[in-house]
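Here the complex is missing one protein chain, while the rest keep their positions.
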Amino acid sequence: MAESNLIGQDIVSRDLVAKITGRAKYAEDYRAEGMLFTKLLLSPLPHARVVSIDLSAALAHPGVIAILTADEVPQDEFPFEPCLTNEPRYEGEPILAVAAVDEMTAADAIELIRIEFEPLPFAIDPLDSLRPGGPNATLMGNAYLGREVGEVKWEQSVFDAAGPDGMPMGPTEDEWEFGEGGVEAGFAKADVIVEEVIYSHSATHHPLESRTAMSYWQNGKLYIHCSVQSVAQSRRAIADRLGMPFEDVVFVSEFCGGGFGSKIRGSVTEIIPSLLSKKAGGRPVMMRVTRNEETAFGRARPGMQGWVKMGFRRDGRMTAMDLYLVQDTGSYARQGDTSTAADCASLIYTPETMRFRTVTVLTNTPPRAAQRGPGGAQGVPMLEPVVDRAARQLGMDRLEIRRVNGPTAATRFGRGNTQLTSCYAPEALSRGAEMFNWSERSARSGQRNGSKVTGVGLAFSTYYGGTSGWDGLLVIRPDGKLYIHQGVGNLGTHAVMDTARAAADVLGSDWEDCEVVWGSSSLHLPHSSTSSGSQTTHAHTRANHAVGMAMYGLLQELASLELGGSPSSYAVGNGRVYRIGSPGSGLTFAQAAQRAITRGGKFSGAVLPDDINEMTRNSATALAGQGLIAAAKDTYPHTARTYSFVATFAEVEVDVETGMHRVVEVTTVADCGTVVHPRSLAAQANAGVIQGMGFARSHKWSIDPTWGVHLTKRLEAAKPPTILDGPTQYHFAAVDLPDPQNPVGAKGIGEPPVGAGSGALLCAIEDALGGLYGSHTPMSPDKVLSIYENEGRVASGRLAIHV
Amino acid sequence: MAIVHDVMPAYELFQPTDVESAITLLREHGDGARILGGGMDTWDWLKDRNKRITALVDLGGIPGLQDIKVTADGIEIGAMVPLSVVARNADVVNSYTVLARAAGRVASPQIRNQGTIGGNVNQDVRCWYYRSGWPCYRAGGNICYANTPQSLNREHAILDANRCVAVSPSDTAPALVALDAKMIVQTRRGVREINAADYFLGPATDIRRTTVLKHGEVLTSIRIPKTWSGAQFYFEKVADRKSWDFPLVNVASAIRMEGGSIADARIVVGAVAARPMRLRKVEDAIRGKAADEATAAVAGELAVRGAVPLRLNGYKVPLMRNLVKRAIRGQEA
Partner (left out) sequence: MELFREVFNPWGQQVLIGISWVLLYAAIVAGAAFIIGHAVYAGFIAPKETPPSDAEVKKAAPDAPAHITRHTLTTRLSHWVLAAAVLTLLVTGVVPILGIKFPWVTLHWIAGLVLATYTVFHTVHVLARRNLGSMWIGAGDVKEMALRIKAMAAPTGVDIPKSGKWGTENKAFHHMTAAAGLAVVATGLLMMLRVNTIFATANPYILPDSTWGILFVFHGLGAVVFVGAIMVHIYFALHPEKRWITWSMIRGWISPRDYVWHFDPVKWPVSSKSAPVSGSPRREAAASANRDQ
């Protein structure tokens, strides 16, 4: 096997030129003969029932071709979302869709529709919904009880006991506890106990590209162009939503302008143009989703209202953590963010005892979905400032308290006593502290220069780092090139290119002789993981390594059959399979491809391994006879949980006269196993930190509580960070030590920088404010100023949601 | 309230080549006509279908409106000069720095290239209820959605509110008021020259307009007299983001020092009311005083006297107070 020469090297991504020259085709850029456009009628109410619809004037409007209503689309049982509904559960939920010759005609037609709604009770704030007599978001109830929806109401005394700015804590639906004697015993051992109200806000994902889709039908097949994070899995999801076999879906998503978790398997709304097209006799229908609509149905991060109590021994060791979180899961599916937040907390602090209680409440706000670092990105910034408070009370260095509690490779953590595949967290903290010069900088904490106060903070974050068991598919064609088929998405992370190199490395191929095949199911893609949850790098370096090994074996076997000798007397490298010790001998890849076609059987893809997925089998079968084909499933051992770790350090300058702050410097160090692509990794990590910092200080949404209507429907008002908001100095490094359960040593990294970035910023601001803890995000200038002027108070109250 | 947004409805586009024709077109099309400057405000309204028009009169093709002219008694900036040009212009930068700084802090680089100074001063108020098309006072209704016990009004007014609590979001308007600029308005009957301080209207006077500009009148240029040329200037904008954001509060000031004390001053605060607020009482109080911390403190307190915060915008009181202090100090701190 050739030595690794691609993993760990910078490359120019294959799609780069197309992206920077504008040649890249995103969903909205596709055109097809006779294409129609659709506009949606969205619910103006947060919860209502459609009483009557009169389409006559709209249908008579010249240029209108078809109108699709909720009665004509699949209506699965709650919590599955229909693509159109007659009982909208949030403002902006699609009611119907008009297809017309252009968008203006479609919009004008929507204005001609007479529609009457019956308003239904609605809930915007989970805590309001939990009050006795409080509104329920659905007619079935207001909270999840397992998989079912039921009613959870707390006694008035719970609210009275909490007081106006305290967290009411009634009985929860889900609860676990670990550690000897439980948290009570843990707190009994503690020398210092801190408790705080904690809060994390909801906000739309807002990828740059919205979830636009264009569809048409030809000969019974659905052709769909859309913007998704994952190709293979979205194709399957679209087919499921339409109740058809995935073989009949031709799925195209070559480029995706970001998803952050909001487009993991595409969106339910993508079937709108598909169904409209069917109704319009197969004419293509383009649905361009606007920023307004992206805000409405483009998914959002679940908000949390909660409370935490932590106990520490004098040496800084956390003896107990009692975490209580109410999750705002929006109007449909149950999210697991509070549970993940608890899991992450149990890993980054490894408390000796821990109790976690949560209740997941439905509100008439946009449906939630995983958003980059789901759970972790809320948990870390909620908890890290509280840990800092404890450190201050203990008179302990804030880096030290994280070192004392942080995990190591030997750690068993959480309620499942989970084992890690690898953990270089101590190395990440040390390396970061060294690069940032923590000891010197933290001494500057609180220094005042005019109205500017220096604050220094760090946050330590973790996230799940990868799945396993997916498939790889390779073809060596008679042109001598290695074609690496990838069913993952191309959402800007480079994973689609980077993980392909695991196969190229195994075969010792020159990167110039490799082609990555991605983005369209018509190109025959393998069963791949979703591009989400920091799993892709881990999952597909494994799968591509596995299929690379399979191809290696096929080449050896083919050479042995063609040229004699045992398979093991052959090696592969530099585009050849050759007799060991004689690199000029053997077959070129081009020759091997020809021979494979001639021989057929397992060489040409006619015979395939038994354990591969049906999608991979179909693709390989479609490619059969075009060259030497290898398909394989990743069966490498994966006996523990894979987690990555990120430590971020930040220095800020807070202007206490204006509440504005400037991030002076940021240093981030990651433990994500072996570095696959240094430049891309640094970009991912730094951008995650920027995203986290943006979330911590400006990115938000606001919903009027009286009307339940969104007020931040534009990026201008939703305020995700701009590049000019970033720090002037970024530093990044990776520990770069291999994970033993990945053949190339890699772990995923997409998620944890977000929580690290937001946590570090909030800790640094809190530090500058002398430890005044605001407990409300985003920490915008108004709040910083209020906290400074009013001893920690914020005008809305600490638990006010959607403000 | 439009039921569907984000699609520009049909209207007629006119591209006159002189101001007289523009005025004629506006009069011919009555209330259904609207002026197009850089479009940064207009297109949002139209695309959202929350304001409907029949005719759009584009001033982009009128020669002269995009010129900056140095005159005997100051400088004249055409209404259609892009903000980025104002921010870079050497004469503005050197003599009327406060305007250059204000123009350079508007929105984002892209918006500054497209947006004009005329549009920046004439833009409609910022209130997300109003801009969502809700039928509030300013939209012709009889309610303010931003001033109720539940309203989300972090960005709204603390001064000069009257039923409507929206604010003027302009960064250049306070600077122009501070410079004693004259707004040159062409009407059917001729040319009017209006002091910048009198140009902007609060809701008490007219809840549906932000300036004295009437339908069929065109702001053609802004004259800045030499009065404050080379004075001590200060501009600062506080916003959630460093770019692409409206001010939470901004301040523009011009101070002329004589013999160690303040000979005269203009202090104007934006985003605290529906119009830029010139703080005449503060100006009077600091005249003849040293520009020191004591004067700044007095000025700061005086500035916020009478401020009425709403549910979520109480922070604007200390913020405005602090910005006025900084304006007098002439530096951040």
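Should a chain be cited, it is by its letter among A and B, assigned in written order, with residues numbered from 1 in that chain.
What we mean here is this: a residue touches a chain if its C-beta (ideal position, glycine included) is under 8 Å from a C-beta of that chain, and two chains touch if they have at least 3 such contacts.
Every value quoted in this text rests on a predicted model; they were computed, and no experiment measured them.
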item	value
Visible chains in contact with the missing one	A, B
From B:51, B:88 or B:163, residue that would touch the chain that is not displayed	B:163
Contact with the hidden chain (one of B:132, B:220 or B:322)	B:132
Residue of A:709, A:733 or A:749 touching the missing chain in the full complex	A:709
Touching residues on chain A - with respect to the absent chain	44-45, 117, 119, 704, 706-707, 709
Touching residues on chain B - with respect to the absent chain	1, 3, 132, 134-135, 139-145, 147-150, 161-163, 201-202, 204-206, 308
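One rule holds in what follows: only the chains that are shown with their structure count from here on.
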item	value
Chain centre separation in whole Å, for chain B relative to chain A (CA means)	41
Contacting residues of chain B [partner chain A, same complex]	1-10, 44, 49, 108, 128-129, 132, 145, 148, 150-152, 154, 236, 238-246, 248, 311-316, 318-319, 322-323, 325-326, 332-333
Touch list for chain A against partner chain B, complex	39-42, 44, 103-104, 106-108, 110-111, 113, 290-293, 449-452, 655, 657-660, 697-698, 702, 704-707, 709, 711-717, 719, 721-722, 724-725, 778, 780-783, 785-786, 789, 795-796, 803
